[in-house]
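The structure's right below; bear with me while I get my questions together.
Note that this complex is displayed minus one protein chain, with the remaining chains in position.
Per-chain residue numbering starts at 1, and chain names A, B and C are given in the order in which the chains are listed.
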Amino acid sequence: MGNTFGHLFRITTFGESHGGAVGVVIDGCPPQIEITPEEIQVELDRRRPGQSKITTPRKEADRCEILSGVFQGKTLGTPISIMVRNKDTRPQDYSEMATTYRPSHADATYDSKYGFRNYQGGGRSSARETIGRVAAGAIAKKILQQYAGVEIIGYVKRIQDIESVIDPDTVTLEQVESNIVRCPDAEAAQHMIDRIEQIRDQGDSIGGVVECVARRVPKGLGSPVFDKLEADLAKGVMSLPASKGFELGSGFAGTLLTGSQHNDEYYTDETGNWRTRTNRSGGTQGGITNGENIIIRAAFKPTATIRKAQNTVTNDGTATVLAARGRHDPCVLPRAVPMVEAMMALVLCDHLLRHHGQCRLFS
Amino acid sequence: MGNTFGHLFRITTFGESHGGAVGVVIDGCPPQIEITPEEIQVELDRRRPGQSKITTPRKEADRCEILSGVFQGKTLGTPISIMVRNKDTRPQDYSEMATTYRPSHADATYDSKYGFRNYQGGGRSSARETIGRVAAGAIAKKILQQYAGVEIIGYVKRIQDIESVIDPDTVTLEQVESNIVRCPDAEAAQHMIDRIEQIRDQGDSIGGVVECVARRVPKGLGSPVFDKLEADLAKGVMSLPASKGFELGSGFAGTLLTGSQHNDEYYTDETGNWRTRTNRSGGTQGGITNGENIIIRAAFKPTATIRKAQNTVTNDGTATVLAARGRHDPCVLPRAVPMVEAMMALVLCDHLLRHHGQCRLFS
Amino acid sequence: MGNTFGHLFRITTFGESHGGAVGVVIDGCPPQIEITPEEIQVELDRRRPGQSKITTPRKEADRCEILSGVFQGKTLGTPISIMVRNKDTRPQDYSEMATTYRPSHADATYDSKYGFRNYQGGGRSSARETIGRVAAGAIAKKILQQYAGVEIIGYVKRIQDIESVIDPDTVTLEQVESNIVRCPDAEAAQHMIDRIEQIRDQGDSIGGVVECVARRVPKGLGSPVFDKLEADLAKGVMSLPASKGFELGSGFAGTLLTGSQHNDEYYTDETGNWRTRTNRSGGTQGGITNGENIIIRAAFKPTATIRKAQNTVTNDGTATVLAARGRHDPCVLPRAVPMVEAMMALVLCDHLLRHHGQCRLFS
Partner (left out) sequence: MGNTFGHLFRITTFGESHGGAVGVVIDGCPPQIEITPEEIQVELDRRRPGQSKITTPRKEADRCEILSGVFQGKTLGTPISIMVRNKDTRPQDYSEMATTYRPSHADATYDSKYGFRNYQGGGRSSARETIGRVAAGAIAKKILQQYAGVEIIGYVKRIQDIESVIDPDTVTLEQVESNIVRCPDAEAAQHMIDRIEQIRDQGDSIGGVVECVARRVPKGLGSPVFDKLEADLAKGVMSLPASKGFELGSGFAGTLLTGSQHNDEYYTDETGNWRTRTNRSGGTQGGITNGENIIIRAAFKPTATIRKAQNTVTNDGTATVLAARGRHDPCVLPRAVPMVEAMMALVLCDHLLRHHGQCRLFS
């Protein structure tokens, strides 16, 4: 229990990293949305391993299949089930994992909670679990785009201490996808790629910050007090593997300002709508969207799996030393970008439906 | 919709800042827990306005009444309803608010969403809404304490740029309550108090960071993948008024480390239990508690209400200038401490019950 | 946990029969609905004890107070909390109940589940719990009426073996309220009243069937497959105290027909809408409303509390004999009518909002 997200646009993901399949059931999707497996595949391809020299070289095609909920290329309003088969497991790669707890992985805590786990890979705690989220996010994005032209664009804002300069109000998907690290600041991007390769060659790993913006979001979305938009966004982001922090708008840095510096003054624009001159709020006030761009940031820790030797214990308490073999991401950030976008799309789509109902969105 | 939090230990809060009452219904509380209004009042008194010279001078006694769910001093296992009456409203203080949107407040977004709002104060977006959370948190704390000796201690970690030095592993409630700013680092505390008074006298406001630790939490709590413990903590914290950021363990700073620096190595302690030597994870791995201290941080923006004049608009789009009158907190941090503690207690208690069921916690 | 009903129009009830108060929090109510305590009181007065010679003579005024969510006579879109104070308990009346299990009451099962109960009356299993439902139902009725002129009318269809003849398509509230048994068939009503008085004088009790119709319900409400309209109606009705059965449309009797006798043939009416010539379906097909009248029936068992002596046991297992003292309903049916109406209104309103969203119902 805990594998369902959303209230009206509601997804349930399933699947371990090895054995069978991973996937998602989307319940509450409005009817008559045109969607193809190819559109979903575009997002899955941004997430999948082996896409560049700075991600894990594991080759997984991750081809999705739509099992239900779509007929003649359009959604039915019924549950959409999407599945991606796992490749054949290679248990020999994972024999050590049956007994040895990898530091800062979830092996030990899963054993503690369930008394049993699929030790062929990370099981349910693997980032592979996010395939279902990204697939569902592709549909959510389409609904948002179709309803109000909403654009959701994520990018790598920082890798370790390499900060980029990006304008969330104007950044484009093309800029993001123009390099393999998904940082639309070309100069910073090159530094990031160099750093990741250097760290990888050392058998180590690094983390960083993903920023994500949603533009053209209608006013009025969010359900105070517990389902404030930023609360649901925080939950979505902090449920992603390796996330350690979440910010909206000014975030932690905003605490250094005074109220008179931080407040967003209102004005009336040429169309008669109220707007704010600045956007330290990050697109919501009191948990409800104010029509300005929604800007969030997510901190991802350095990948836990490293080739460097580490002290640890086995499940019977014996001290041992572990050095990861196999193929791993030295930095999850480039692949985390579509995950953060997906969570933002899912939250926005859910609140859009809360506002409008499942079936009357476009009428 | 959106005023319920938790899955098995589930609270629903109600109430605007003016008119009638604020309160909470707690559904799913285990039976036979001893609880008195006085114990709840202790926490409410830490939250209430007028408690010191650096909070708003508004005097509100905020006396709670238990309406249901408790019999002969013990919980029944049925819904516990707790109510605090609002004091008489003074509409004349708020007439301007009926039409003028306060910058970085939720007046405009509530109007946008609902087309109507209680303009006598912040209505539902007022921090007064948190009374129900803090009351429920008092009961959650008691259950956690009784079940496993869990201690939850929050404190002000930083005010604007005044950083304190506090050891979350040893800090005590007494130390926290030893000064009015709730910062257990005495020297930093004095700087903070001075800064708050100075800012207040300028008619401005400031923010900062609350840190909160939970100690002696059993291993195994948290429900991946969406209801990971940190995801629910993030949602709880980011649903508090004025929160802009959330971190667990190493948080954003952890992104500057490499994996070999960041990973928490395991060892076996004298009782045969696995432990981690460091705690950059902040008490969870893969969304499940690992028995180490849970450490979170919450960023709170500077209070939106300031006496300084600001540009804004009215609900008919007319430009105007607003300078708050009345009595306001120059800094919400001291009063936010019990709110963050409450959210942490509610999340932990919910996951404790998911693990053990409502009725068999103590059997 | 288990005291919340509904998904978008969501109520949480609280309160035991004695001590404190009973009430409800309604979350998700659309904004700008005009509602007064008096309108709610009308429904509560139909439910309250002491309203006629065939209900319990206990006098309880059951005056409701709206604590939140309404401002200047209109809903805010925020949680509406409604409370009714319990009268002073008279513990001496209930001392025997602390230890003796009343046959076919919930004393024993509550003890079994919670290990503890409020023995001053039925506690949470008392029909007094339905006050919150009826209060919330009053608001739901108003929304439905305002949105589409929906009328919900319940009545006593049968008392024991006294069957009435009533046309659900034309019956009026005035007819229902024209006699104290709430049976709009005047001749049957008199027989029912006589029977109830006779049974009451014998120290015994009787049950019967309530029928309830909803007219002018829009097509398209209901969320297959689990939240089919009839599934939610069944849950609502079967959660009422003393209910033992639920039917929609043809119900159990429909199983005696063949398909060709039972099917509702379609035709096109003068406005071009599809309709059904008969209504054995009872207003839904596949869990979705078809625009025909929704007709349900609920079976209520004879009141468990009787003056006749019965064998039972105490909580320590000792055999004993119990004869109820005090004031009790010889037949719950007349007071159950507003409860069934309330559950139907709550279900319909919830599904109306699922279809249209909370805030755009009237725009």
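We adopt the following convention: a contact is a pair of C-beta atoms (placed from the backbone, for glycine too) under 8 Å apart; a residue touches a chain by one contact, two chains touch by 3 or more.
Quick caveat: nothing in here was measured; it's all calculated off a predicted structure.
Participant: Which candidate, C:P302, C:P334 or C:G357, sits in contact with the chain we can't see?
Facilitator: The one listed residue touching the chain not shown is C:P302.
Participant: Identify the residue among A:P49, A:P79, A:P184 or A:G208 that touches the chain left out of the display.
Facilitator: Of all options in A:P49, A:P79, A:P184 or A:G208, contact with the hidden chain holds for A:P79.
Participant: Write the list of chain C residues that the hidden chain touches.
Facilitator: Spelled out for chain C, the touching residues are 1-5, 7, 13, 101, 103-106, 108-110, 112-113, 124-125, 129, 158, 160-161, 199, 204-209, 219-228, 230-239, 241, 243-252, 254-268, 272, 274, 276, 280-282, 284-291, 299-306, 308, 310-313, 317-319, 354-355.
Participant: Touching residues of chain B against the unshown chain: what are they?
Facilitator: Where chain B meets the chain not shown: residues 7-8, 78, 220, 223-224, 353-360.
Participant: Determine and list the chain A residues touching the chain excluded from the picture.
Facilitator: 1-4, 8-10, 12-16, 19-23, 25, 27-28, 31-32, 65-69, 71, 74, 76-81, 83, 113-118, 120, 123-124, 358-359
Definition applied: only the chains that are shown with their structure count from here on.
Participant: Please decide if copies chain A and chain C contact each other with the same set of residue positions, more than half shared, or with different positions, and reply same or different.
Facilitator: same
Participant: Determine the chain that sits nearest the middle of the structure, using the mean of its CA atoms as its centre.
Facilitator: Given all protein C-alpha atoms shown, the central chain works out to be B.
Participant: In angstrom, rounded to a whole number, how far apart do the mean CA points of chain B and chain C lie?
Facilitator: Averaging C-alpha atoms per chain gives centres 38 Å apart.
Participant: Averaged over CA atoms, how far is the centre of chain A from the centre of chain B? Could you give it in whole Å?
Facilitator: Distance between chain centres: 26 Å.
Participant: When the C-alpha atoms of chain A and chain C are each averaged to a single point, how far apart are the two points in Å?
Facilitator: Roughly 45 Å, centre to centre.
Participant: Going by the contact rule already set, what residues in chain B reach two or more other chains?
Facilitator: Answer for chain B, listing residues that touch two or more other chains: 1-4, 13, 113, 124.
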